[in-house]
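Removed: one protein chain of the complex. Kept in place: all other protein chains.
Letters A, B and C mark the chains in the order given here, with residues in each chain numbered from 1 onward.
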Amino acid sequence: MDDSLQLGKQALASQPFSVLVGAELTGYSPGWAELTVPITHQLKQQHGFVHGGVISYVAGNALTFAGGSVLGPAVVTSEYKINYLRPAIGTVLIARATVIYSSKTQAVCRCDVFVIGEGEENLCAVSQGTIARITQSSEAQA
Amino acid sequence: MDDSLQLGKQALASQPFSVLVGAELTGYSPGWAELTVPITHQLKQQHGFVHGGVISYVAGNALTFAGGSVLGPAVVTSEYKINYLRPAIGTVLIARATVIYSSKTQAVCRCDVFVIGEGEENLCAVSQGTIARITQSSEAQA
Amino acid sequence: MDDSLQLGKQALASQPFSVLVGAELTGYSPGWAELTVPITHQLKQQHGFVHGGVISYVAGNALTFAGGSVLGPAVVTSEYKINYLRPAIGTVLIARATVIYSSKTQAVCRCDVFVIGEGEENLCAVSQGTIARITQSSEAQA
Partner (left out) sequence: MDDSLQLGKQALASQPFSVLVGAELTGYSPGWAELTVPITHQLKQQHGFVHGGVISYVAGNALTFAGGSVLGPAVVTSEYKINYLRPAIGTVLIARATVIYSSKTQAVCRCDVFVIGEGEENLCAVSQGTIARITQSSEAQA
């Protein structure tokens, strides 16, 4: 495992909520990040689908890791939007985020969230947002 | 407690992920919903703030309940966007969502997320999105 | 007319596209801006409604002026989202934007776009976005 993936895994492991959800960083290189979440009962809503909040979590966190891969570890998610496409039914969620554009201070990223089940991989949500580097001037904002 | 709030609380209690997060429905009337989340360690990120995924969860779910308050219980969140304003540090998160416009098939809603701590209530995120009623023709979409 | 409104009107008049659309700044004070667009044939789409691009223009520009009212004149719109609610049929569009939160470097704003016709004022779109102050470090981004 390369160093950056190892450091990313440590960052994720230091987030109690990511541990609660059970997310794993399964890919991490400059401009790209992949998060994987095994689907358990406690991540679902009342109809047996993965709760939209889990899909938002994994999309938002993948965007943040992608942004951090080019901006450094001191980043925050400024904003994002998400479109849900299909009910997420399956065994694993995978969020893949890429950096579309970055300056010194922020990165605009997109993320695709897939659900894996019975040998199929289906796109279940798409997201787009802004990750900002935390600077002295932005601390009040962060 | 009125009937609609009671029914809303049952709907929330039937979502395993909402139980995991510890969310409570604290207000629910036509065109309006309020969700409250006591802040625990497991809802935080590495710097001690509430994880952005929790804030997204509560914003998105409040939007959904607000939409459901006018469209009926068979609804899904189609899409939303969120802007994070401040680190969420405190003891309780409160998300208040209102319906801005609704047709027979969907509602556009806004949500404000506040964090309460040491007697202060601070706005920490704002959100806007679309809630859709599930119909036969939209089932493939939902 | 107060000085800030006068300066704002000059800024708008210096934008050739705003002149083409026929927009007027009808309100401008710290944290708030109002743009008005008389509806002409050339602003419509094929069904006689105001084109969505005009509504986006006026929402986005009102967001920018609202942000500029607290950040100063050197600002850019980083991002926004818009939900269209109703066909815009009438004689005048009015976009009213307010600052929800601002730091030294950016402002998060919301905008409501109304269409006026036959004595009625109807909300036809709602928007939310981020306005950034142009700084040396953000110039590449702007």
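Heads up, the rule we're going with is that a residue touches a chain if its C-beta (ideal position, glycine included) is under 8 Å from a C-beta of that chain, and two chains touch if they have at least 3 such contacts.
This structure is a prediction, so every number in the text was calculated from the model and none was measured.
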Sort through A:Gln45, A:Thr77 or A:Gln128 and give me the one touching the missing partner chain. A:Gln128
Write down which of A:Thr26, A:Asn83 or A:Thr135 is the residue touching the left-out chain. A:Asn83
In the full complex, which of A:Lys44, A:Arg96 or A:Arg110 touches the chain missing from this view? A:Arg110
Across C:Ala11, C:Val92 or C:Leu123, the one contacting the chain not displayed is C:Ala11
Which of C:Tyr80, C:Tyr101 or C:Phe114 contacts the chain that the document leaves out: C:Tyr80
To test your reading of the contact rule: which positions on subunit C touch the chain that is missing from view? 11, 14-21, 41-46, 51-54, 56-58, 60-61, 64, 76-87, 141-142
Residue by residue, what part of subunit B touches the chain that was omitted? 78-79, 81, 103-106, 108, 130, 135, 137-138, 140-141
Logged for subunit A, residues touching the omitted partner chain are 81, 83, 85-86, 100-101, 108, 110, 123, 126-130
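Here is the rule we go by: only the chains that are shown with their structure count from here on.
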Centre-of-Cα separation between subunit B and subunit A, whole angstrom: 20
Cα-centroid distance, subunit A relative to subunit C, in whole angstrom: 32
Of all the residues in subunit A, which ones touch at least 2 other chains? 78-79, 81, 141
